[in-house]
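Not every chain is included here, but those present sit where they belong.
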């Protein structure tokens, strides 16, 4: 506000516009108050992560969430980035059932890319706004204990236990934990773990109010080929019925299963948002009109 | 966000508007972060206090300030309301040098009106949004020690000391203190004290970042008859020079003197705002364009 231009009373346009701006802030008020002190876990991924502009918007949103008192945790994946470095090194990726077969060298690459590059980029983009973000791996302070999913897949892990103490501690210091989804077993062996699953499990362990998935689709579609069929809000039982009816298929199923699991274990609501929309987090959380799909525990449940 | 209307992707208007709203929130971000945890004392008064709509807008603003982490204190006067009750009781108001001569009965009326009506109305309008505001009088927990200004004026007091402990305590509990400007001397005798003066002294005692006066004028005018001469920002030395030059006269002089005194004793900036503009507090604090006059300690100083 320093060095601001001298303004003239009577400049109706400016005042009108100013009033409209005040209105936005006022409309955000009930949401700000409702979410103050609650925990929100955001899974960042998809194309937004690779788009510098969207990534900067995402960082702004995360910082705003923290600034208004929301305890915010970021969880990220990075499959494509892992594939890129492997390709540069002349290594070939092999997938079984959609999961990357992960030998020791692949794990090394995955860990370097996730912890040493993707995580770092997110932390840096947030910390442009102040010393706020701290990168974590599931290996840190016993955050994620993993065990082997399937010997054929190598070092692909399932979550055996989540110890959120280190995350709680950083949140208590008003810091923003950014979590790479590498876990370790009790013998110190590391595993690569699915980030969608980690986001849900972390939300449960933290008693989070919301778990939010940024994706590359508009949200949950009633009919997968019809963008006009976006479902704005749905309860867990309704969603379960939809799954049972076979209406939903394909790549969303695991993510949705994760949402339902988190809701059942106490998380308040789960959100599937279109990460390609700038500031989609703010729009979903602080304005009356939602942008993606909100899944509530019970029919007609609120956020 | 519960029960929200189903929205359709492709509705460009809605998204555009949504993005504009996100933009307002994002623009507010640096201010929200800068003011987080700071203390702001707001003197509420003038016509806004008597206008139900403006009073409700004021309450919304105060709650938003608190919601984004600003430690907010409201100080209020109520001269006209005191006059009203005196008139209803057939008592006559006598003024000397602009100050109401205050005998024991007048003091009783003043105290009832300020503490029992004006203060209550402000507290109620804030608490519609949640259990946030707590009314205080300067007599509570030794907040304001007063002494007699002038025997001819009766129980009109000057500030002898401010003990802000009770205000600090309520702020630490995330509550909003609303202060009536009755003080007491050590023998328990109460006095009516000028609210503008109390606002400044409280800001100093609290180490406030800002003291803000809501008035019935657009701000500080270079020429008092020309609304186009509004001064948007001015430093304390420049303002002192203006006073010394005789360019400023009339009723603003005492209020301005109070501002200069507060700035000199450590308050970051003082603001004179037009209380008749809805949400003028939000516009001044969270948007790039100021609405009234900001007085900074040094030339070119920021907020």
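Chains here go by letter, A and B, matching the order in which they are written, and residues are numbered from 1 within each.
Note that in this section a contact is a pair of C-beta atoms (placed from the backbone, for glycine too) under 8 Å apart; a residue touches a chain by one contact, two chains touch by 3 or more.
Being a predicted model, the structure only gives us computed values, none of them experimental.
Of the identical chains making up the complex in this file, 2 are positioned in the shown model, whereas the full set numbers 6.
As a working rule, only the chains that are shown with their structure count from here on.
Separating the CA-averaged centres of chain A and chain B is a span of 41 Å.
Contact residues on chain B toward chain A in their complex (touch as defined above): 1-10, 14-15, 18-19, 21-29, 31-33, 36, 60, 63-64, 67-69, 129-130, 218, 227-228, 230-233, 277-279, 282-284, 286-291, 294, 296, 300-303.
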